[in-house]
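Just one protein chain is left out here, and the rest sit where they should.
Up next is chain A:
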Amino acid sequence: MSKLGDYTILPIAIPPSSAFPKPATHTLYLRPHAPKIPTDNDSRSLFVVNVPMDSTPAHFKAVFVSLIGAGRFESITFEHENRPSRAPNSEIDVAVKKGKKRKRMTNEETIEVDVELPPVWDRELRRSGSTALVVFVDQKSVELALKAVRKLHKSHAKPGKWPIWGEGVEDKVPALGSARYLTHHKMRYPGHAMLQANIDTFMTDWNKREEEKTRLTKKQRNVPDEDGFITVTRGGRTGPARIEDAEAKRLEKEEKERRKLEGLSEKPFYRFQLREIRKAEQAELVKRFEEDKARLLRMKEKRGRFKPER
């Protein structure tokens, strides 16, 4: 079987290891890239589904080199590498940009702003069953690759015909296993000097952004938009109040109001109120009794434990 719907199946031979000596094959599903919103590189991109957990560009390069020869593979992007905003912030779009870009141009000068904390792993892992986008040098390479896979399917060669996973990349990627965790342990503690620099840059950046934000809101307050409306924003001459403080104040007020009302209703003034309260109490008692009865019935249904243990 070489196709599954639109997808071409590419089995990859997984070399056996001492821990898991059984030879296994991993199935990749390939398709020419055709996203809903087209981009420039679509024609020379190949959409890959179900990439192995330990995929790296080197791995994929090796696979395609073995299929269609060297010099055709350009790059690969994995599912979560192009992830959306890391810092959700509803207020303003500046925040959204921040996580996405490692290098960012500010107004006048070009400075390198590394707002991410230093990485703590030397190699990313891929979620089971996730996808990737392989970009080749030209459109022909995509067709060539798919053709090569089909050809492999047709030639009823020995099991060894499929590309072997991780062949020739051993020394190009960081090792897994204990070495990975030892590196992780080291990378977790990047050193105080580096962290200080990192946090200083972050703070400068952050402050700049905050300033920009204030400027923007100020501007919004003064300048009407294209429809001629002026957006109402927080803060005036005195500067914006903290939302929490405002909320706390509001809650306090509500509480006060509520207590006042309660105080009124607590002490009944008329006799009919007393009577009603008593009636309500009695009704409550009856209700509780009925509830208990229902609960008991449920306990009984579940073979509730009414038999003394033996």
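The rule we apply is simple: a residue touches a chain if its C-beta (ideal position, glycine included) is under 8 Å from a C-beta of that chain, and two chains touch if they have at least 3 such contacts; residues count from 1.
The rule we apply is simple: contacts and distances are computed from a predicted model.
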Hidden chain of the complex, named as in its UniProt record, picked from "3-methyl-2-oxobutanoate dehydrogenase (2-methylpropanoyl-transferring)", "U3 small nucleolar RNA-associated protein 22", "Ras-related protein Rab-22A isoform X1" or "Eukaryotic translation initiation factor 3 subunit G": "U3 small nucleolar RNA-associated protein 22"
Residue touching the undisplayed chain, where the options are A:22, A:36 or A:267: A:22
Chain A residues that touch the omitted chain in the full complex: 1, 4-5, 7, 9, 14, 17-20, 22, 24-27, 29, 49-50, 52-54, 85-90, 95, 99, 117-121, 125, 127-129, 131, 175-182, 184-185, 188-190, 192, 195-196, 198-199, 202-203, 206, 210, 242-244, 247, 275, 278, 282, 285-286, 288-290, 292-293, 295-296, 300, 302, 305-310
